[in-house]
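Here the complex is missing one protein chain, while the rest keep their positions.
First chain written, first letter: the chains are A, B, C and D, and each begins at residue 1.
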Amino acid sequence: MGIEYSPLIPQLVLVLAGMLIMLLEPFTAPERKSRLGQIAIVATAVAAYGLKLQSNHRPHAIFHGMFLVDAYTYFFQWLFLVITGISALLSMRFNERESINRGEYYALLLFACSGMSLMAASGDLILTFIGIEILSIATYILAGFKRDDVRSNEASLKYFLLGSFATAFLLYGIALIYGSTGTTNYLAIRQLASLQGSVQVTTLIGMGLLLVGFGFKVALVPFHAWAPDVYEGAPSPVTAFMTVGPKAAGFAALVRVLVQALPGLGRDWTSILWIVAILTMTLGNVVAVRQTNVKRMLAYSAIAHAGYVLVGIVANSRTGFGAVLFYLVVYTVMNLGAFCIVVSLSHKGDARVYLDNYTGLGRKAPFAAAALSLFLISLAGIPLTGGFIGKFYLFSAAIQKGYIGLAIIAVLNSVLSVFYYFRLMVIMYMREPPEGQPDPDPISPPVMAIVAIGVVGILWLGINPAMILNLAANSTLP
Amino acid sequence: MDIVHYLILSALLFIIGAVGVIFKRNVISIFLCIELMLNAVNLSFVAFSSFLSQVHGQVFVFFVMVVAAAEAAVGLAITIVLQRNRGTLSVDDADIMKW
Amino acid sequence: MEKFLFYLFGGIALLAAINVVALRRVFYSAISLIICLCALSGLYMLLAAPFIAAVQVIVYAGAIMVLFLFVIMLLDPFSASTGQDKKRLLSYAAILLGIVALSLLYPILKAYDLASAPRNAGIVPGGTGSVRHLGEVLFNDYLLPFEVISVLILVAIIGTVVLAKRRA
Amino acid sequence: MIDFIWIIPLLPLAGAAVNGLLGKRLPKAVISLVACGTSGMAFLIAIGAVMDLLGRAPDERHILRTFYTWIASGDFVARAEFLLDPLSAVMLLVVTGVGFVIHIYSIGYMHAENGYYRFFAYMNLFLFSMLILILSGNFLLMFVGWEGVGLCSYLLIGYYFEKRSAGDAGKKAFIVNRIGDVGFVLGIFLIFATFNSLDFAEVFRQIATETHRFPVESGVGILTAIGLLLFVGATGKSAQLPLYVWLPDAMEGPTPVSALIHAATMVTAGVYMVVRCSPIFSRAPIALAVVAAIGIVTALFAATIGLVQSDIKRVLAYSTVSQLGYMFAAAGVGAFSAGIFHLMTHAFFKALLFLGAGSVIHALGGEQDLTRMGGMRKYIPVTHATMFTAALAISGIFPLAGFFSKDEILWSAWAHGHPIVWLVGLITAGMTAFYMFRLMFLAFHGQERFSDEARHHLHESPPSMTMPLILLAVLSIVGGLVGLPAWLNLGSNRFFKFMEPSLALAYQPEHEELSHGLELGFAGISVLVAIIGIWIAYGIYVKRPQSAEALATRTKGLYRLLLRKYYVDELYDRVFVNPTVTGSRETLWKGIDMQIIDGTVNGVGRAIMASAGLLKGVQNGHVRSYAAWIFLGAVAVLFGLLMLR
Partner (left out) sequence: MEIRNILSLVTYLPAAAAILLLLVPRRAENAIRRCALLASLATFVLSLYLAYHFDAANGGMQYVENVPWIRTATYRVGHHLGIDGISLFLVILTTFLTPLAILSSWQSITKRLKPYMISLLVLETGMIGVFCALDLVLFYVFWEVMLIPMYFLIGIWGGTNRIYAAVKFILYTMAGSLLMLLAIIYLFFVSGGTTFDLVEITQFLASGSLQLSRREEFWLFMAFLVAFAIKVPLFPFHTWLPDAHVEAPTAGSVILAGVLLKMGTYGLLRFCLPLFPGAALAAAPSLSILALIGIIYGALVAMVQPDLKKLVAYSSVSHMGLVVLGIFAFTTQGLAGSTVQMLNHGLSTGALFLLVGMIYDRRHTRMISDFGGLAHASPVLASMFLVVTLSSIGLPGLNGFVGEILVLAGTFMQNRTYAAIAALGMILGAVYMLWMYQRVFLGKVTNPENAQMKDIGLRERLILLPILAAMLWIGVYSAPFLRRMDASLQVVQQRVLHARGPEGGFRVEQLRAFPGREGSR
């Protein structure tokens, strides 16, 4: 049999490590559960190594077109492994503090990672659907991992209910597409669509419902409503993970579907996503302006950033998709970086995540404040940070395709976003800290190291972005 | 029988389920409505499968069932935690986080 | 005959579905859903998918729904949603939306043209219902999803345990 | 010597620099030495330079020395260059000479002042600027001096800066001057636009040679426009209607300042400029007519106000305005030389009058009110004698300096066909004689009305003050002799002859030659009028002192009108100043800026905030409504897909 398994090695590593963690879990003393987290981190590293081993394959499909091995898959797998590893690292101390340090947590992270990888790699709607479900169910649980905490529980409930609801739409969409093309394989759908000439209206409707499903996953307006609540309620490291991982995975799958399965409907989905992009950016930014909880503010900011990414998708060009890939990397670095600091500064019970708690941070924790400022500056898209290059790339893709109006709205949104990002800086640096405010805990060395790497990374992406830009451009789908 | 009938029935069930999700207040009722929606989709899958003379559609139904079972398990677990923490099953009470 | 059976099962399914939404008590809703599922199983028979029809009754109605009923009984049997619905407007909006959605979908589904739908792979000349065919497709074309879905089940199991387990 | 003309302005500049930067630590003697020494040296070099000039043939009396290029942008080139010709030579001598004398005077007058060094630094700086003004070889450099003297005027008027009125007056002077300067600048631009050059020589050459481009204009042509714009500048600097208002207020400055800047030199800059631009003005009859009209009306107008003022310096100030009016009238009727001639003699006697008044004030310990003087003759005889000379001179009594120059103006007015100018000038002359002698009588004759305290230190001024008085008195007597009129038959008019090269490029209209006898007759009339004026003053203020009050009550309305200076200041305040300030504050700043523009800006912010609040409300925390949004979104997406297709 010519079944090729090697591209699945990273997946296997992740899943097996997850199982290993579950096996070891009962035999690990409560105070040593972080070891399990370390296993998870090692697993991501091993998976990454496995990924590296088989990196130089030409694009091809395995498992009857189910699993596509190409630069795109490779790119996203890297991203997801990094995200997962950092999230695990970030979680360990947090989980100890919140007394939720259990092996399941890390196992679920690893499973979620494999789900994300499947989403990026999948060449069939069914596998995509299953990938989404693995990721979703894992994150439902992670969001509710602090099960004694009403907020965490509520986050989990909301995410689950709405997630399942949206999944139903997605599934209906798959059904309709299957019904009108007779297949769920991307490449087959594409061939048929081009053969058919005029596409059946049911395909169109099916695609619309797919957009609803994916739109929910990446929190596009008006399918975004869950995001702020869930991001706020979930344990902070999970929030950090959710704002980057599932979002990137959602975009990875969405782009694949749109580009590889439904390019024939390009005019239709661009015109819908054009509007959705505007709504998403604007709503995210406008509402973020009034937030007082930093996690929630970053949640709305995450919504807004999904809108920016959509700009690149709307462009529907190689440049645009390259920009999307690049931006997802940049966004991951800056958002995870910001969350690393937010998580590190929070106190037990996810307290001290309000804007007021950051008053005078510039003096009390200069490094954390400076790093957070840098990430915020990057999120705002100011030059010399990766955020600028990312937005530059996205907007230029839009302009190249003549979407001037969209680009203008996007930049106006950027201006708006400056307001709330910089407000946090105002609070950290420009307000005097009130008397008797407890000093923030020192950041743990590994997280510190991650933040430092993030700082360097975001500057590197801003000052010398060519390498990653080229990587992103070469990893786009044809 | 025409496939269109099945499709329309499926759409009707789907929409009833969707409306129910918004309509119902009890968490479990909402689950039930979501299950209803999934089943509506299944009906479509089977109908397409049958009329296209393909087995694929029926394979999907398997997967959907597994997913539905998994979701049900997790969802019910979440519901139990909700009940434990808050003593309620009404989603309207789960609104600590807003704005 | 076929027509009659379609309308019979379809009607039951529809009515049961409406009941799921309309009945106030969760328990009855669940029962209605079970009825609905059974009616759908009948439709699957009509569609020459006997295996699916069987699985539908055994696994879905039999296992999943029973799980539901367990939980319902465990938590609050016969609990009716108490008090006034503060979001009554939402309910009306939902119904309205449902009608709009239907009126959108109806003409499109109506116009669905089976003839133009391509049939490329896996055409089974002699009906689609046989378990053999099903198995062949499942373990060839859909091998990967089949393997992967085990991960999904694993995740669900872990999750359920993590969440619902009584505190140690 | 002529090659050293660059030193002439630099000397006072150096003096100003030394006194200004180091003066605080220097003893007063050194300060005086520096200040007077530099101005004296400048005077000497000026004499030398003028001698040099006189040594040349008349048509070679045009010496241009360029030092470096100051501004160059395209054709807009202004060099630092000095022009010495008869016109600037006259001014040079007047400025350095009178300036030097007044510097000497100030040593005594200012000896008790705290800001002694500051005073002399400003005075030297003024001399520098004035010299730049008169020596400049192009319009732009002239403008440098023009504004520079304005600055020094500002500084010196505001010398007693702790006095609010002094600060106000200085500011007013500067601003009113600025209004005129805008005209001047626009004139310069128009010149540049027309001639593509800023140099006097080039501009005047074009006018004189390219007659087809620049004919004598019958209507309002380009030259007229230039002339009028330049004249706006002149009205500002030389305190003509309607921009004269700053000069009376300028009397807040120390008296030597009034003498030097606001009588002898700076205020005459306008006249100098008009004469310098005679090639332009002479070809623009309408501009000339305006000059004449403004000049003569100002002369009369200021004289009437001078009739009733009781502040000794203000009387002199209005007198200055009035005399400047004469000079413009002269230029306006085409008698440019006569204007400069009067400028020169006026510099002598008006400086003398001011210095004398300063001496009086000094003697009385700061008293300036004529009604609190009287009978001072016996206490300060030198001052009285010299001032009396000056009063005679300004009244135009033969053979003092004022007679020759004023008579020349009046005669030119008649001879060049402007009888109205002549008539008004004549009336004004009478008034001049009246108010000057009113001043003399009130101050020096009659009852002693000053306070006992003042009497206590009543004394004649020190020699450093009286010597300049005497010197100027001599000049007031003999100064007119350089320009003897033709009817005296004592040789030709040397002054006019000397001036000729500077006016060579001016257009000379043909005038009917009138007999010397007629001229003599007119001279007689003007002397007569002056004597009548003096006689009336004598009658009112010496013979029957109480009649003054009676007269005032009899003509109450008119008297008050004159006393309040025709309410011009009030009018300006009400029409220009107040509406501007109030409008700026209420409408522009608080209205447009804060409410409309900033309101819009903040309004955008507030609108975003408000919509954020609204959209936040959508996020109400209820799963069901979120689900509804998803459902709605799904329907909308489907609808959109179908619609947009």
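One rule holds for everything that comes next: a contact is a pair of C-beta atoms (placed from the backbone, for glycine too) under 8 Å apart; a residue touches a chain by one contact, two chains touch by 3 or more.
Computed from a prediction, not measured in an experiment: that's the story for all the values here.
Undergrad: Taking the whole complex into account, name the chains on display that the unshown chain touches.
TA: A, D
Undergrad: For the chain that's not shown, point to the residue among A:Ser6, A:Thr292 or A:Asn470 touching it.
TA: That would be A:Asn470, which touches the missing chain.
Undergrad: Looking at D:Ala89, D:Val185, D:Leu484 or D:Leu638, which makes contact with the chain not pictured?
TA: D:Val185
Undergrad: For a quick check of understanding: of D:Val581, D:Ala607 or D:Leu644, which residue touches the chain that isn't displayed?
TA: Candidates D:Val581, D:Ala607 or D:Leu644; residue touching the omitted chain: D:Val581.
Undergrad: Using the touch definition from the top, which of D:Val30, D:Ile47 or D:Ile175 touches the missing chain?
TA: Residue touching the chain left out of view: D:Ile175.
Undergrad: Residues on chain D that touch the omitted chain in the whole complex?
TA: Touching the chain left out of view, chain D contributes residues 20, 24, 68-76, 140, 143-144, 146-148, 151, 154, 158, 161-164, 166-168, 170-171, 174-175, 178-179, 181-182, 185-186, 188-190, 192-196, 213, 221-222, 225, 580-581, 583-585, 588-589, 592-593, 597-598, 601, 605.
Undergrad: Could you please point out the chain A residues that touch the chain left off the display?
TA: 319, 322, 363, 377, 382-384, 388-389, 392-393, 395-396, 399-400, 404, 407-408, 411-412, 414-415, 418-419, 422-423, 425-426, 429-431, 464-466, 469-470, 473
The definition used in the following text is that only the chains that are shown with their structure count from here on.
Undergrad: So how far apart, in whole Å, are chain A and chain D when each is placed at the average of its C-alpha atoms?
TA: The separation of the two C-alpha centroids amounts to 78 Å.
Undergrad: Could you state the distance in Å from the CA-based centre of chain C to that of chain D?
TA: 102
Undergrad: Can you list every residue of chain A that touches 2 or more other chains, as numbers and ranges?
TA: Residues 126, 130, 133, 137, 140-141, 144, 147-148, 156-158, 161, 165, 179, 182-183, 201, 205, 228-229, 290.
Undergrad: Provide the list of chain B residues touching at least two other chains, using ranges where the numbers run on.
TA: Where chain B meets two or more other chains at a single residue, that happens at 7, 17-19, 21-23, 25, 30-31, 47, 52, 54, 56-57, 59, 63, 67, 70-71, 74, 78-79, 81, 91-92, 94-99.
Undergrad: Once bound in the complex, which stretches of chain D touch chain A?
TA: Contact set of chain D toward chain A: 608-609, 611-613, 615-616, 618-619, 621, 623, 625-627, 629-630, 632-634, 636-638, 640-642, 644-645.
Undergrad: Which chain B residues qualify as touching chain A in the complex?
TA: 7, 14, 17-18, 21, 27, 30-31, 34, 37-38, 40-41, 44-45, 47-48, 52, 54, 56-57, 59-60, 63-64, 67, 70-71, 74-75, 78-79, 81-82, 85-86, 91, 94-99
Undergrad: Which residues of chain C touch chain A once you look at their complex with the stated criterion?
TA: Interface residues on chain C, with respect to chain A: 105, 108-109, 111-113, 116-121, 140-145, 148-149, 151-152, 154-156, 158-159, 161-163, 167.
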